[in-house]
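The next block holds one structure in the form of structure tokens; read it before the comments.
Of the protein chains in this complex, all but one are displayed in their positions.
Take a look at chain A:
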Amino acid sequence: MFIKEYISEIAKATKSLWTGMKLTGHYFVRPKTVITQQYPDNRDTLKMADRFRGEVTMPHDENNQHACTGCTACELACPNATIKVITKFELTPENKKKKALDTFVYHLDMCTLCGLCVDACPSGAIQMGQNFEHSVYDRSTLTKKLNKPGSKIREGVE
């Protein structure tokens, strides 16, 4: 009786090992099921999701105009003090003083890419970019000025 049990145990054990090996063999002979991306080689075709949070960007239109009013809502929403909005006063055609954006400083090295600034922006001036290759040789280059030189606020954005 003992020997019978012993042998059936061995048979069961061998069968269980073969079932596992069969599955491994199944994928071994089917290289098409491999989903690994050949990353640095597929950079030309690699497309990140539209909502992917890679970095904060400020889109400018063809007239070099942005939609930032300098309200500092993003600066207040940021948990890590990543954003610093420096404002200035500009004269409107009616000779009135109006707050405007001077420099939009963005510290990418401090950013956790949580997306709270984009969520807080009332005029949709900042967006999350899809670029994720941020490695640089000098850390100071990660502090960026997002508004382009000579850019102005778009007409009609309050």
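The definition used in the following text is that contacts are C-beta pairs under 8 Å (C-beta built on N, C-alpha and C of every residue); 3 or more make two chains touch, one makes a residue touch a chain; residues count from 1.
One rule holds in what follows: contacts and distances are computed from a predicted model.
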Missing subunit (named according to UniProt) among the choices "Membrane protein", "Sensor histidine kinase", "Peptide ABC transporter permease" or "NADH-quinone oxidoreductase subunit D": "NADH-quinone oxidoreductase subunit D"
Residue among A:K12, A:K99, A:H134 or A:K148 that touches the chain left out of view: A:K12
Among A:K32, A:R51, A:K96 or A:R139, residue touching the chain not depicted: A:R51
For chain A, residues in touch with the removed chain: 12-13, 16-17, 19-20, 22-24, 35, 48-53, 77-79, 112-116, 119, 128
